[in-house]
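The structure follows.
Excluded from the complex is one protein chain; the other protein chains are retained at their positions.
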Amino acid sequence: MASSKSKNILERLDAGELIIGDGSYIFTLERRGYVKCGHMTPEASVEYPEAVEALAVEYARAGADITQTFTFYSRDIGTPEDVNLTCREINQASCDIAKKVAKKYDTIVAGGIVYTAVFKQTRNKKDVQDELREGLEVLIENDVDLIIVEYFRNIIEMEWALELALSYGKPVAATMCIGPKGDQDGVSAAECGVRMAKAGAKIVGVNCLFDPFITLETVKIMKDGLKAAGLNPYLMCQPLGYRTPDGGSYGWIELPEYPYAVEPRTVTRFEVAKFAREAYDLGVRVIGGCCGMESVHIRAIAEELAEEHGRLPEASRKSDLDLSVLGRKANLGRREYLGKGTKDFWWNLVPATGRPLSASLHRQENPQTVSKSVLN
Amino acid sequence: MASSKSKNILERLDAGELIIGDGSYIFTLERRGYVKCGHMTPEASVEYPEAVEALAVEYARAGADITQTFTFYSRDIGTPEDVNLTCREINQASCDIAKKVAKKYDTIVAGGIVYTAVFKQTRNKKDVQDELREGLEVLIENDVDLIIVEYFRNIIEMEWALELALSYGKPVAATMCIGPKGDQDGVSAAECGVRMAKAGAKIVGVNCLFDPFITLETVKIMKDGLKAAGLNPYLMCQPLGYRTPDGGSYGWIELPEYPYAVEPRTVTRFEVAKFAREAYDLGVRVIGGCCGMESVHIRAIAEELAEEHGRLPEASRKSDLDLSVLGRKANLGRREYLGKGTKDFWWNLVPATGRPLSASLHRQENPQTVSKSVLN
Amino acid sequence: MASSKSKNILERLDAGELIIGDGSYIFTLERRGYVKCGHMTPEASVEYPEAVEALAVEYARAGADITQTFTFYSRDIGTPEDVNLTCREINQASCDIAKKVAKKYDTIVAGGIVYTAVFKQTRNKKDVQDELREGLEVLIENDVDLIIVEYFRNIIEMEWALELALSYGKPVAATMCIGPKGDQDGVSAAECGVRMAKAGAKIVGVNCLFDPFITLETVKIMKDGLKAAGLNPYLMCQPLGYRTPDGGSYGWIELPEYPYAVEPRTVTRFEVAKFAREAYDLGVRVIGGCCGMESVHIRAIAEELAEEHGRLPEASRKSDLDLSVLGRKANLGRREYLGKGTKDFWWNLVPATGRPLSASLHRQENPQTVSKSVLN
Partner (left out) sequence: MASSKSKNILERLDAGELIIGDGSYIFTLERRGYVKCGHMTPEASVEYPEAVEALAVEYARAGADITQTFTFYSRDIGTPEDVNLTCREINQASCDIAKKVAKKYDTIVAGGIVYTAVFKQTRNKKDVQDELREGLEVLIENDVDLIIVEYFRNIIEMEWALELALSYGKPVAATMCIGPKGDQDGVSAAECGVRMAKAGAKIVGVNCLFDPFITLETVKIMKDGLKAAGLNPYLMCQPLGYRTPDGGSYGWIELPEYPYAVEPRTVTRFEVAKFAREAYDLGVRVIGGCCGMESVHIRAIAEELAEEHGRLPEASRKSDLDLSVLGRKANLGRREYLGKGTKDFWWNLVPATGRPLSASLHRQENPQTVSKSVLN
């Protein structure tokens, strides 16, 4: 694998490239036994580095152009009591892993910062920037290629974070974790998009909290707002790997199934392929995943957009890309494979849930994509 | 971790121990990009040994007492065309990995053999045993601790396989892949159980094809048959990690969602805990998983039965075992965690599917657990 | 309308005729405001005779060959407190209405008797027959054409009832209200069928409690039992107009939705047409309905089996029998009617429920057609 690609995401986007992000760390490593349920902190980078690296490798093999550092998502959340590691020790180990994988798979190293707890308490710009600076320092010391200012729920805090992040001279991407109805202060998704762009972010979008299709709906609103304002940043989205039509204003976090019973909502690879196609058609040029979006899903994005991406991912070697393997079984007369050798079959299949006791949706106080009247 | 446990499963069962099996290899590694969709062959043991080992480690950490070799499940299925490895090379590499992990985690090494294609063609005992012998040889050479004669769909072929497997003097477990309505020739599950025991298997049961609860139903029928026959072998089950109430006579294989859209059917950790409790109460003493049963599920079994098992798994270090982490969040008044700190909440939760376009079930020609009239 | 048909159901069955029964009285009149919820007693025959007659007329127009008297279904259930009518007064009024409608529409007048409360208390034959005699007297005095011994849950009580009913020399039909798993004492449906026939019933079958398709399943078991015993009575069924795959041993009565929230389970006219075809193909020759089976459903039976029945019902004048009316709308290019002019469209349509908060099934202690494992 030739190591010749630019590490500057903006250069590559300017050159018309599609950039594929990586997927879920916290939730996937939790399921594998390396992250503590509830805490959801990244001490595994020190404790079980080979498990973190194995996951980063999965994403790179699946076609991701970005390797995100598995750094602390917020200083406020304490590690489990039996962990005696400083935030800096953990984050340094996380950077080490990301850089090792990036070197091998020629990916862009990205480090992220997220919303602070202090914002809610004081709404003070200095407090917020002081806290975020701590998280940024280790990323800068490690000379990451890209800073992702992500998972912000209030555009005002995002603006403060962007001001700080941009001061280091690195490429910066900005994604809010909001639904179609906008941020926690009631600022519309359109205005959020405009304000991120005006704050200097060259890449803006949405991550986490909602499912792929709802996230695209939010991105569409942002895009329309940006267009109306005469702005044209690159669009990015990294949605959940779970279907959440009944998500509230805080997305899936408000669902009863969060965090231990979300499996029935898991997206299929073909749903993700549809999402990827719709995202690209909408103009999104940085497409990745958040919680629950695993390597099989990232590969589905990379395979659906292989032509646009200019390559097939390494892991496609193990994929029945053209469905000919299944098709051969069908041709042998095996009833259970009939039709399964065609793309139409899988794209049109609405999967049954196997759950006759389960409803489709839950009631919600502030549903984002379904009228309250539907949940009556 | 003291390496003092007996590797003889029968001795441990005789001593009253509960033995926990490991989980899914093929389907889990397929999702991780290391097994080719459609082929489902284990060349990854040679090609990506660290990925196979990482998964085996996950299961051991999750509480599995058994590490199963990731050997060929059938000679008949060819590897992908770009793979130039012999069956023996692959199986040897698989044994190497299993033995390495077993040494570190003090687990029992188990090797499996499965139904043959030649059985359907000739129904000839010699042909079947000749083919199975090939698969057994490498296991014997590697001195595995346990032979699992599994995934047989006809009791007559199982009897031939057992005759052969028992001839090596190793402990042997026997599991049919059948539903409550019995084997492919119409032999009842009860008679299958009796005949496996009479053929000399000290451990008998069911694996794959159906969901945990349906599998227990089949085991229950076996148990009743064994009791009526005055037989008392140990019971074992290793079900799917997917809900399949609408499975046909060939289980989930007949579902439209197989193999690429089964995600909505994925079991939750709490469903698996219920299954583990019911299995134990039914008298099952070897409890593991098959396709789709991942390490989070094996840990759920090991945690639910921690007292019976005599220990907590290593991975419980990263589990909110008593839900106190979630409970603290609820106590801080965070609305989205209300109630989630109690076991009752999770055991009583029927998860919504997030899929308003999806039905619960599919039509089936030969449903196993639902009347045809229900699917009219 | 020529009044020339025989009133003797057995003569007509012997001549190869298909006989169509009528539908729901109690539940339909409850919804119309004439029967008291909970009590479910027939005082409306005295209080609102025109409403009862209007319903009987609906069934006759829909193709029913039978007009059943809206008589007391059991002496034990008291009328509402504000009703000062004797059982005899009510039943006489009911017979008057049925006879009036039967005269106009040339239908067979049928009177029914059902299980007694005293059976449970004493299990004494004389007690049971004494009570049933009272109900039968008014029917005999009114010279009904057919006695239906229906809604019995124990075959032993049914045998006592049949002995009595047959003593009057009238044609007698016998239908148990049981599911596929048999009567309340655990007697199989097959044995129930045989014992009804041996007790002298020339028409045997199943009514109420379960949905059309489940009821056919029970009838099929009866038929197989009768065949094995060398018996060949006519088969009859009058199922619910609600889908009840999750019915317990007491059918829909055990469902949480009973009696006030069963609407989502209501069968469509096309489901009923399918049922009618399957029933006829199974050999059932008296096909009608019980609770929830309204005139639109009876018409669907009569239209589906028009050829076998030898006529179209009067109400078909108002039916888009060949779907040509809908077809013309489709041909005018109205998008919302596309395809709706074909029978295939409606027979293949699996209707959505419009209820994203609703599950398909409820948990049940003793499910009749679904394994308990499905409801786990």
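Letters A, B and C mark the chains as written, and numbering starts fresh at 1 in each.
As a convention for this text, contacts are C-beta pairs under 8 Å (C-beta built on N, C-alpha and C of every residue); 3 or more make two chains touch, one makes a residue touch a chain.
This is a predicted model, so every value here is computed, not measured.
Participant: Just to verify: which one of C:Glu131, C:Asp183 or C:Asp246 makes contact with the chain not shown?
Facilitator: With C:Glu131, C:Asp183 or C:Asp246 as choices, the missing chain is touched by C:Asp246.
Participant: Looking beyond the chains shown, say which of C:Arg31, C:Lys100 or C:Lys372 touches the absent one.
Facilitator: Of all options in C:Arg31, C:Lys100 or C:Lys372, contact with the hidden chain holds for C:Arg31.
Participant: Tell me, which residues in chain B touch the chain that this view leaves out?
Facilitator: 246, 356-363, 370, 374-375
Participant: Give me the chain A residues in contact with the hidden chain, please.
Facilitator: Listed in rising order, the touching residues are 180, 211, 213-214, 216-217, 245, 271, 274, 278, 350, 356, 359-361, 369-374, 376.
Participant: If the missing chain were put back, which residues of chain C would it touch?
Facilitator: Listed in rising order, the touching residues are 30-39, 50-51, 54, 58, 61-62, 80, 82, 211, 242-246, 250, 253-258, 260-270, 294-296, 299, 314-315, 317-320, 325-326, 329, 335-336, 346, 349-362.
To be clear about the criterion, only the chains that are shown with their structure count from here on.
Participant: How many angstrom between the C-alpha centroids of chain B and chain A?
Facilitator: 32
Participant: So how far apart, in whole Å, are chain B and chain C when each is placed at the average of its C-alpha atoms?
Facilitator: Centre separation, chain B to chain C: 47 Å.
Participant: Mind pulling the chain C residues that touch 2 or more other chains?
Facilitator: 356, 359-361, 370, 374
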